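The following block contains the structure, expressed as structure tokens.
For this view, one protein chain was removed and the others were kept in their places.
Every chain is named by a letter (A, B and C) in the order it is written, and numbering of its residues begins at 1.
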Amino acid sequence: MKIGLIGAGRIGKLHGELITYHVPEAEIKAVADIHINQAEQWAEKLKLSKSKLTTDHTAILKDSEIEAVLICSSTDTHSQFIIEAAEAGKHIFCEKPIDFDINRIKAALKAVKAAGVKLQIGFNRRFDHNFRKVRELVEAGKIGDVHMVKITSRDPAPPPIAYVKVSGGIFLDMSIHDFDMARYLSGSEVEEVYAQGAVLIDPAIGDAGDLDTAVITLKFKNNAMGVIDNSRQAVYGYDQRVEVFGSKGCVEVQNDVPNSSKLSTSDGVISEKPLYFFLERYQMSYVEELKAFVDAVINDKEPQVTGNDGLQPVLIGLAALKSLREKRAVKIEEVTG
Amino acid sequence: MKIGLIGAGRIGKLHGELITYHVPEAEIKAVADIHINQAEQWAEKLKLSKSKLTTDHTAILKDSEIEAVLICSSTDTHSQFIIEAAEAGKHIFCEKPIDFDINRIKAALKAVKAAGVKLQIGFNRRFDHNFRKVRELVEAGKIGDVHMVKITSRDPAPPPIAYVKVSGGIFLDMSIHDFDMARYLSGSEVEEVYAQGAVLIDPAIGDAGDLDTAVITLKFKNNAMGVIDNSRQAVYGYDQRVEVFGSKGCVEVQNDVPNSSKLSTSDGVISEKPLYFFLERYQMSYVEELKAFVDAVINDKEPQVTGNDGLQPVLIGLAALKSLREKRAVKIEEVTG
Amino acid sequence: MKIGLIGAGRIGKLHGELITYHVPEAEIKAVADIHINQAEQWAEKLKLSKSKLTTDHTAILKDSEIEAVLICSSTDTHSQFIIEAAEAGKHIFCEKPIDFDINRIKAALKAVKAAGVKLQIGFNRRFDHNFRKVRELVEAGKIGDVHMVKITSRDPAPPPIAYVKVSGGIFLDMSIHDFDMARYLSGSEVEEVYAQGAVLIDPAIGDAGDLDTAVITLKFKNNAMGVIDNSRQAVYGYDQRVEVFGSKGCVEVQNDVPNSSKLSTSDGVISEKPLYFFLERYQMSYVEELKAFVDAVINDKEPQVTGNDGLQPVLIGLAALKSLREKRAVKIEEVTG
Partner (left out) sequence: MKIGLIGAGRIGKLHGELITYHVPEAEIKAVADIHINQAEQWAEKLKLSKSKLTTDHTAILKDSEIEAVLICSSTDTHSQFIIEAAEAGKHIFCEKPIDFDINRIKAALKAVKAAGVKLQIGFNRRFDHNFRKVRELVEAGKIGDVHMVKITSRDPAPPPIAYVKVSGGIFLDMSIHDFDMARYLSGSEVEEVYAQGAVLIDPAIGDAGDLDTAVITLKFKNNAMGVIDNSRQAVYGYDQRVEVFGSKGCVEVQNDVPNSSKLSTSDGVISEKPLYFFLERYQMSYVEELKAFVDAVINDKEPQVTGNDGLQPVLIGLAALKSLREKRAVKIEEVTG
């Protein structure tokens, strides 16, 4: 299966490498990026000949040998590229979020449906070994009815202020993964959101109109509750834990660590900090999501993260923003447009 | 130091035993209970002669040898007994909550102040080895500025419906310990509360006008945030964990277990459930709080849990109730009367 | 049940306190010690009147109200006092080891048998919550046939050299607890011993003719194997862990800690060191062994640690000494005299 890669920034390059080294069923046939020259060295290392590189993503869409595209360009191009790719009959893997604008997302999903192509959204954490196990246990009924979902999601360090300004804000940039996780783990839709936030780490983040610390409370359709806590700076490393509590029990997962060493001295017992950031922690989840996408295309399966799975977290994020401003619980239906 | 015990129900009896066996500096001189005959067997076991038992708590207040009283009677008698004891010049240890009514609490605190006696409120969890360590680490600045306090507090099984009806509701009966814990661990006052709740365990609890599952979000004066999650039924046992996150790190404590055994078989790796309920988990905290009270009286120190520490959690509980009804964040100042 | 305490050194005093505060069915009627004046303050704290104190242990043996004695005097007096107490018809709790001399032990056990009194040896660790659970799981067949018993037993700091000189050596003073534990956990008798040792901590220990570090390998009657590792100095605290491995699984227990705090900072994740030494770690096991002894006497049960349980570990210790000298495996039957 031949794949065209649109966008060769950090995440695009990562996907290109993973396809090449870990997904034998697929290969990168072409790479498009408006700054394609910045990807030449990388392409060489991957043994992608120069002829496969282009600044023009439509070249990929026109290539009849290419069955699928990975859209890894900037967020503002996602919905447009989805529409174009769908119209060109390509299956689509698109990075999250699809868009910050609900109507543009809906237009993209409509185009996908009309074309009958597959669309998978890049919520890679669903493929993490820990969270996947939690989902399996919940789905198997091991904890009974879900009463509560708790998600801790803290970055090791804030992004550059320049990035903060175009990020869409903490809810749409960072919490969005957790909104998806909440739906994934509970198997339920979110009905209502209450968000609370503060600038406790860096005043410059506040000056940029954003928050760096947040607690978001969710109410699911089945009356279960969810709590997400976010921070842009956990000095001990990437803190990614979840817990699901229900009528028959509770399941929780901890952070991954580089090794299990425990050093006992007269000063105390010291063990390792969590893996530093998403590239370390979620490396295998990126492999797994690409394998799942290739499998969905080759074997004509429903993708494991659908277009609706791309839409819902954006809705939750918009509800969170509204809740923060109005200091009250906001229903998802208030923001569906 | 001679002590009079007012109220010899479950918690009163426990305090009587702990004073006798674990606090050599103090002894129980008299016990008053309106159903004192139900305490006779217990008193015998403790080698308390029958002459020390009475149905009349004023007998204790008139006994000039008695320096302090432990008020362990039903909640509706607390504020009245505090006033009487203060006027009689006795130092007072009073079970939580002081009262459900703010004005009655204030009247009680006023009487204590006027009499110049000591008052300690029975928030025993402050004396738990785990939570105390968290407090010490926070106080020592090990996690820097506090950004977030997370408290999980779940009972192993719901109380009888008859109890639910007179309990004051989940916020004032159960969460009140967590409201105190939030203040204790953060070292800050709560400014605003958002509460969410549901009946997910037993419809009869809902019929009694109460909730069995709740998530409460706090905003502290210093903009830090708190999250409390409560359930009346964790089938695996008493679930009592906290985490405090800050600018320089994070500290968390786990549940206590009866032993550290880990059994690995072909079925998995099995370890012990948490200690069943508060009598098991918090046994030593009850000893410690009584030792602290006796120490405060003998050595003329400020009690470690003051009258204001008794008032604030009730205010937070009332704000939580108001928040639940109005589906919005409620400031503490809205309920201070 | 009235008890006479013979020997009021550190361990004797501890037993006296535990009986007084934790075993309501029993009371200390008399205390004998050759330096009884050094115990007066302690006795006062325990509200033991001065008339109960004596330098003459035979006064206790003659007291017809006293049903049982706790022998907590120095090891060289144990076997003689056991014989005297047995002849006086007293039930006996005796600290470990009974004696360093096999023939004297045998004489003592013979006297006990002849008198028909109960004898319990002070291997308190059998009553530890962790080890007891391991034993229960093994006994319940949860790990199938026992193949291997592993015991780690390390002190936080070496004893004074003066003590080392009269201690009987590391095998009879320290490892003896582990020899008992090996028998207790496996439910089997030891058949053969191989011992290896070194002086790695303090040359003065070597000068005193002893070792400070040892590894002892055991072969049980059923061909299972045991490994004990001992050190006189684990700088991080008292290290007391065991593991039993078998045909259906493995059970292990960890050290007890003062609290479960885990502090994550940029320097790493820090948790608590083990409880410092035996008084902290095994406090409750001392209570439990005394309760079990009192229960055995009152309810006429077989003591949970018998005279033979006192003999066997001494045999294993003597075999270990012989093995060390001869650099070969030594059978228990070679040292039974």
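By definition in this document, a residue touches a chain if its C-beta (ideal position, glycine included) is under 8 Å from a C-beta of that chain, and two chains touch if they have at least 3 such contacts.
Note that the structure is a prediction, hence the values are computed from the model and not measured.
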Contacting the left-out chain in the complete assembly, out of C:S79, C:S167, C:T213 or C:T265: C:T213
Contact residue for the chain not shown (choose from B:Q80, B:S264, B:Q283 or B:T306): B:S264
From A:K62, A:K110, A:K221 or A:K248, residue that would touch the chain that is not displayed: A:K248
Absent-chain contact - pick from A:R10, A:K62 or A:K133: A:K133
Absent-chain contact - pick from C:N223, C:S266 or C:N308: C:N223
Residues of chain B (touch criterion as defined above) contacting the omitted chain: 234-237, 239, 264-266, 268-274
For chain C, residues in touch with the removed chain: 145, 147-148, 150, 152, 154, 194, 196, 198, 200-201, 213, 215, 217, 219, 223-225, 227, 229, 231, 233-236, 239, 245, 247-250, 327-329
Chain A residues touching the omitted chain (full complex): 21-22, 24, 45, 129-130, 132-134, 137, 142-143, 248-256, 258-266, 272
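In this section, only the chains that are shown with their structure count from here on.
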Third chains touching both chain C and chain B: A
Superposition of chain A upon chain C: rotation angle, C-alpha, nearest 5 degrees: 180
Per Cα centroids, the chain farthest from chain C: A
For chain B paired with chain C, centre-to-centre distance based on mean C-alpha positions, whole Å: 40
Gap in Å, rounded to a whole number, between the CA centres of chain C and chain A: 58
Separation of chain A from chain B, taking each centre as the mean of its C-alpha atoms, in whole Å: 42
Touching two or more other chains - residues of chain C: 264-266, 272
